[in-house]
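One protein chain is absent from this view; the other protein chains keep their places.
Let's look at chain A:
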């Protein structure tokens, strides 16, 4: 469980998609998302899957990773599909008791669900091929222009890294405190709901207090190492846009403009 959380969904592989700059991938995913909502016919939404399939092939990701990413959504997908099949008026294709499946319903249902699937697959691909740290770095750089209107881009990136670092520590700490309190006679997994809630007190109070102490210690440690925000800070591994990044961005931008005009 610990490993799952710190690494996120990221799968480390060597592929052209993994090598792209995170900024390129974020921008393209955003453009793709907007484009999907501009498409309205079933044919065009089906064709929108071509770039997704191409990227999956290029990224060398095993297919089951993509399906695993889609898993939380599938009940939702089936529900949407059935609702559309049954509730859209039009030419009746099939009748079952009081329910009618119409041609319009089938078309609309497929369009809406395909759009959902591509949307989810695109977002999943971004996070499967980009590590959370690279993503936060990319976001920080992309949001740099917004610093002028007071958006704390660097602070947010820093807090994200700290929070990601804290998650496994907190889980470890919880397990440790649970064992410590059990050895003193605390009972965490029996009794009715009220008893269990009461058993939260000897767990949560020490957890929160020690967490606060950790946060204070971290702040002090950073201060004593002269951390003073993003101003003038340099990086060990600066992000680099390569020629392939620029080419891809231009192609995606042109495709997007074409789509808007052609619509």
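Please note the rule applied: contacts are C-beta pairs under 8 Å (C-beta built on N, C-alpha and C of every residue); 3 or more make two chains touch, one makes a residue touch a chain; residues count from 1.
Everything below uses one rule, namely that contacts and distances are computed from a predicted model.
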| item | value |
| --- | --- |
| Candidate names "Biotin transporter", "ATPase component", "Protease-4" or "Phosphoribosylformylglycinamidine synthase subunit PurQ"; UniProt protein name, chain not shown | "Biotin transporter" |
| Full-complex contact with the absent chain, from A:55, A:101 or A:135 | A:135 |
| Sole residue of A:91, A:155 or A:187 that reaches the chain not shown, by the stated touch rule | A:155 |
| Among A:31, A:110 or A:171, the residue in touch with the chain that has been omitted | A:171 |
| Chain not shown: contacting residue from A:34, A:54, A:197 or A:241 | A:197 |
| Chain A residues that touch the omitted chain in the full complex | 1, 4-5, 8-10, 29, 33, 69, 72-73, 76, 79-80, 83-84, 87, 108, 112, 116, 119-120, 122-124, 126-127, 130, 132, 135-136, 139, 150-152, 155-156, 158-160, 162-164, 166-167, 169-171, 174, 193, 197, 200-201, 204-205, 208-209, 211-212, 214-216, 218-219, 222-223, 227 |
